[in-house]
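Please see the structure below; I have some questions.
One chain of protein is taken out of this complex; the other chains stay put.
After this line comes chain A, so read on.
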Amino acid sequence: MKFRTITLATAALCLCFTAVSAKDAVVEKRETMMKQIGGSMGALAAIAKGTKPFDADAVKTAVSTISTNIKAFPDQFPAGSDADSEAAPAIWTNNADFRAHAAKLGSDADMILAAMPTDAAGVGKAAQTLGANCGACHQTYRLKK
């Protein structure tokens, strides 16, 4: 009897643990995607500011990362994945608008890929276009900072 109780309790604990770690993985994945976008913005800003030399390949990689990640990004928010995360409740209550913000950054990135900048000043302009999207979305859909 006692053994059965312990087994059941252990099983229940394991189930809980799996559920928690599964949720964490979802949050972690989307946070990694966003960090890669941030890293790409950093690469573009370094070129725009002249701390790194202009490098067409690096620019292409950075803008492509932003485009790829942001298009997949809105699908990383299954219902109930708001614990331990900076995701604002509005992501779920106002999902269409959240997706529209992501789509806007995606199309801005694609426009830059279609007409790639050829010098540091061009990269600066591109970074500004892309960067304006960060705050516009984070204001409503991200908590803190």
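Basically, a residue touches a chain if its C-beta (ideal position, glycine included) is under 8 Å from a C-beta of that chain, and two chains touch if they have at least 3 such contacts; residues count from 1.
Keep in mind that, in the parts below, contacts and distances are computed from a predicted model.
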Study note, to complete from the structure: Per UniProt, and picking from "Carbamoyl phosphate synthase large chain", "Peptide/nickel transport system ATP-binding protein", "Mono/diheme cytochrome c family protein" or "ABC transporter permease", the hidden chain is "Mono/diheme cytochrome c family protein"
Revision key, fill the gap. The listed residue (A:Lys71, A:Lys104 or A:Arg142) that touches the chain absent from the view is A:Arg142
Review point. Residues of chain A in contact with the chain that isn't shown?
Key: 35, 38-39, 41-42, 45, 86, 88-89, 131, 134-136, 138-139, 142-145
